[in-house]
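Working notes, beginning with the structure itself.
Left out: one protein chain. Kept in place: all the others.
Chain nomenclature is as follows: A, B and C, assigned in order of appearance, with residue numbering initiated at 1 for each chain independently.
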Amino acid sequence: MSARPHKAASAAEPREKTLRAWLREFRAELIVWLALMLLAAATFVLAYLPLGPFHPLTSMGIAVAKALVVALFFMHLKRESATIRLAAAAGLVFLGVLFTLTLADYLSRPPGVELDAVRATRAQTPQQP
Amino acid sequence: MSDIPLRDVRLETDPHVGFETSYLGEGFSLWSWLTTTDHKRIAILYLISTTIFFFLGGAAAVLIRLELFTPQGDLLTAEAYNRTFTLHGVIMVWFFLVPVIPTVLGNFLLPLMIGAKDVAFPRLNLFSWYLNIIGGGLAVAAMLAGGVDTGWTFYTPYSTIYSNGHVSLTAIGVFVAGFSTIATGINMIVTVHTLRTNGMRWFRLPLFVWAIYATSLIMLLSTPVLAMVLVLIIAERLFGLGVFNPDLGGDPILFQHLFWFYSHPAVYIMILPGMGVVTEVITCFARRRVFGYQFMVYALLGIAVIGFFVWGHHMFTSGQSMYASLAFSMLSFLVAVPSAIKVFNWTATLYRGQITWEASMIYALGFVGLFTMGGLTGLFLASVPVDIHVHDTYFVVAHFHYIMVGGMVSAFFAGLHFWWPKITGRLYPEFVAQIAAGMMFAGFNLTFFPQFILGNLGMPRRYYAYPPEFQVWHVLSSAGAVILAFAYLLPMAYLLWSLIWGKRAGDNPWDASGLEWQTRSPPPKHNFVEAPFVSEDVYDYHPENAPRGSGADDRRYDDRDIAGEKADAAESGRRHRAAETPPATAQARRASKTREPSDGEGR
Amino acid sequence: MSSTVAGHFHDHRQQSRANTLGLWIFLATEVLFFGALFAAYLIYRVLYPQAFETAARETEIAIGTLNTALLLTSSASVAMAVKTARLGQRRATMVLLGVTLALGLGFLAAKGFEYHSDLTKHLWPGSADFPLDPPQTRIFWALYWIMTGIHAVHVTAGLGLWAVILTMIARRSFPLESSDKVEIAGLYWHLVDLVWIFLWPILYLVGRS
Partner (left out) sequence: MNEPGIWLPQASSEAAATDTILIALLVVSSAIVLLVAGLITVFAIRYRKGSPASREPLPSIFARDVEFGWTFATLGLFIAIFAWAASQNITLAHPPAARMEIHVLAKRWMWKVEHAGGQGEIDELHVPAGELVELIMQSEDVIHSFYVPAFRVKQDVVPGHTERLRFTPEKPGTYHLFCAEYCGTDHSRMIGRVVVQSPEEFAAWLTRQPQEDDLAKSGRQLFVRFGCAGCHEGQASVRAPRLSGLFGAPVQLADGRTVTADDAYVRDSILQPKRDIVAGYDPVMPSFAGVVSDGEIAGLTAYIRALRAPADGGVY
């Protein structure tokens, strides 16, 4: 994303900046912005389609894509040093640990042990596994 | 005790080097202390505040032990007892055990040990102290206003629906103190990453710096989850936003998952700095390099990482699924392995050393013994069937007190005594200190070993009245507590005494290796008159009558390596001196000149 | 000029590296701070899928989507502001930060309006006449109020930060090109946007098909 350096980069650039010059200067950011808006629109549309069990998969997939776009381009993670990338990843890794081990408890509860409210709701909706 | 051979301590002979030119000398007004950004002064502020919290929590502990002297509760009512043990838990965990070593010894020594002028974000460091004080103030205010009776674990639904104590005020206090810990963590990690002096490679860092680094990792990755759990408690109590409310289908076990995801790594936040201090003290007073330096570093990082996988062993009896319990039990056994490695390495460090018994060495070896017992009883609690029997009994109370009081508090006292000459420029009275250390070790064992037996007999935790057959063990424990209380008061007395009447310590009274001992004590404001240069490995000790050879622990750099480092150090020294204009007086430069390693003639 | 190299750093590069690393570590703590909430949401969504879908249908999807657009655009304007700040273009940076402030305030205004309409529909879990049937829907709405509430607090903090930086640039109290204030605040703002990127699908788009 190397934007061409603007000619008169001094503080007193000409007052009325032409739109085309402005677009050319921020070409990179505008492309990224457009990508984000498209992804947002996509996830919005997909939410209304009858995807059934695939809903969480698609909505989370697109959200992760948007997050990566913002992190890599807007937050310049692409050119940061390894330590900073490690710091960025550390939060997510240990969040993953919290998710997986907590889910391990809830998903592996045998039929007799789960919450009473859960047993009640599962009794009412037989087609739910 | 007096015939034990002691190192004859080299005193500071030069009268006018010392107080005036040190970090303590440049202004003693209240304002200069309250707005200081000097990491050494902030360490002193933390030392004062954590000591006050320590004696506040300790007073609650004495009350509890006196109450349990008799089977039927007669000193306190049930309500008052519940609020007392909650006060003891909250104050000790969040305002003494978690902050004390990283903020007192860590703040003071880390920049010195890596040759930096200050921590990376000095103002954030001061802000962290203020957060700690505000949080502590709120928690103490909640206690004075009537206290909390939920225990320091705040288990729902009791804490959110049924408790009528000041839960929200305490939760806000702890929430604020949590951000103080996060601020310290950020400061320490960035300092170690960016401010190491030239030659201070990662594997030349002293193990105390590694311990603080590993602790900061845990602080940063676990405290936010505690902050959110406290927000959820406050949201449910004040605004009725019941996330854990069983009537709505909420699950109190989910609260326990989120709470223990913080609270188990928190116990590693408490013990890792202690391990770092103990390594420094044992290597100095055994005059030997640490045994297996790289294994010790990987053990520290191993504990920090695996410590996040094991929290489920607090919930074996809570209705957590049996398969998850087995998984957590397995991971809990794994996390015990690095601790075992460290204990064996400390013991091996003593092999073929020149061991002397200064007070800090007594505390350090006491730490190794008591931490071993604490860690091994952790194995009992990690195996599911045994934990089902002894969970929530005094066996657990004894286990975590062995690690926290026997381990961490002994390590803190070891560090306090070891670096006292560096912090204050004064020497404490050695003989009295040895008596206090021995008394603390004896008092501790008398207090908490009977509680293992109580736990095995089934005495539950947090009972203020108990069946009469447990009384004999409680009487022993309460007697031990009195000795322990006295053993804690003694150091406070003679350390304060030494501030005025103590002998003046030189730069390096213990003849220890490490950058902090190469500058003056108490150190000047910017720590070093000229940037120190590191060329040898860390812990450059070797026993008195041992030849310097090619042995495993005397690894020498070959000449090409040393020449290369001297070249780039000279170049960076020139660049550094150009950027720095300290008013270096003649004596300051002479006193802090890098001391030549004394070949073979050691004291 | 307050942004010259602080005493204890050797040079500017070391100081800005320290600031960036420190901020990224703070972002990791923020990820875990919101992460605990996402963990609670994940568990309850797995336990009560039906109740969460009936509850999520009641959220104001129009305002939610508008807010997403506003925040994404403000993220772009911040990225531009960081670029112009590094190039020292003072006027362009001030304009872009002004746009960011406007978008942020728009977000808060829309959020306020949405909260108002939620309250008129008694969607507050504490209230007696909570309209939705299975009690677990109250857990969804409790999470909704806590998540969006704390996120709004972070947005407000971010806007405060931008306002301070904007006035400092206006008063020329620090050299624009050599300071990384704008970049550091930008990183924080992008995180606030990242959190919303995940909040929006799980709170508003659930149960729409």
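Note that in this section a contact is a pair of C-beta atoms (placed from the backbone, for glycine too) under 8 Å apart; a residue touches a chain by one contact, two chains touch by 3 or more.
Small disclaimer: the values here were computed from a predicted structure and weren't measured.
Under the touch definition stated at the start, the shown chains contacted by the missing one in the entire complex are A, B. Considering B:Met228, B:Val310 or B:Leu365, the position touching the chain not shown turns out to be B:Leu365 (whole complex). From the options B:Pro122, B:Gly173, B:Gly199 or B:Gly249, the residue with contact to the unseen chain in the full assembly is B:Gly249. The hidden chain makes contact, of the residues A:Val32, A:Ala71 or A:Ala117, with A:Ala117.
If you put the hidden chain back, the residue from B:Ser22, B:Asn82 or B:Thr184 that touches it is B:Asn82.
Along chain A, the points of touch with the absent chain fall at residues 112-113, 115-117. Those residues of chain B that touch the chain absent from the view are 4-5, 7, 73, 78-79, 82, 149-151, 155, 157-158, 161-163, 246-247, 249-253, 286-287, 291-292, 295, 317-319, 322, 325-326, 329-330, 333-334, 336-337, 340-341, 343-345, 347-348, 350-357, 365, 368-369, 372-373, 376-377, 379-380, 382-386, 388-389, 391-393, 453, 456-458, 460-470, 472, 542-546, 549-555.
Here is the rule we go by: only the chains that are shown with their structure count from here on.
Compared on C-beta pairs in contact, A-C and A-B come out with A-C as the pair having more. For chain C, the chain with the farthest CA centroid is B.
Rounded to a whole number, the gap between the C-alpha centres of chain A and chain C is 13 angstrom. If you average the Cα atoms of chain A and of chain B, the two centres end up 39 Å apart.
For chain C, the set of residues touching two or more other chains reads 17, 21, 25, 28-30, 32, 35-36, 39, 43, 47-48, 51, 134-136. Residue positions 193, 221, 225, 249, 251, 254, 257-258, 261 of chain B are each in touch with at least two other chains. Of all the residues in chain C, the ones that touch chain B in their complex are 6-11, 14, 17-18, 21-22, 25-26, 28-30, 32-37, 39-40, 43-44, 47-48, 51, 124-126, 134-136, 138-139, 142-143, 145-146, 150.
Those residues of chain B lying in contact with chain A across their complex are 193, 217, 221, 225, 249, 251, 253-254, 257-258, 261, 308-309, 311-312, 319-324, 327-328. Taken in their complex, chain A has these residues touching chain C: 3, 5-6, 9-11, 13, 17, 26, 29-30, 32-33, 36-37, 40, 43-44, 47-52, 55-56, 59-60, 62-63, 66-67, 70-71, 73-75, 80-81, 83-84, 87-88, 90-92, 94-95, 98-99, 102-103, 106-107, 114-115, 117-118, 121, 125, 128.
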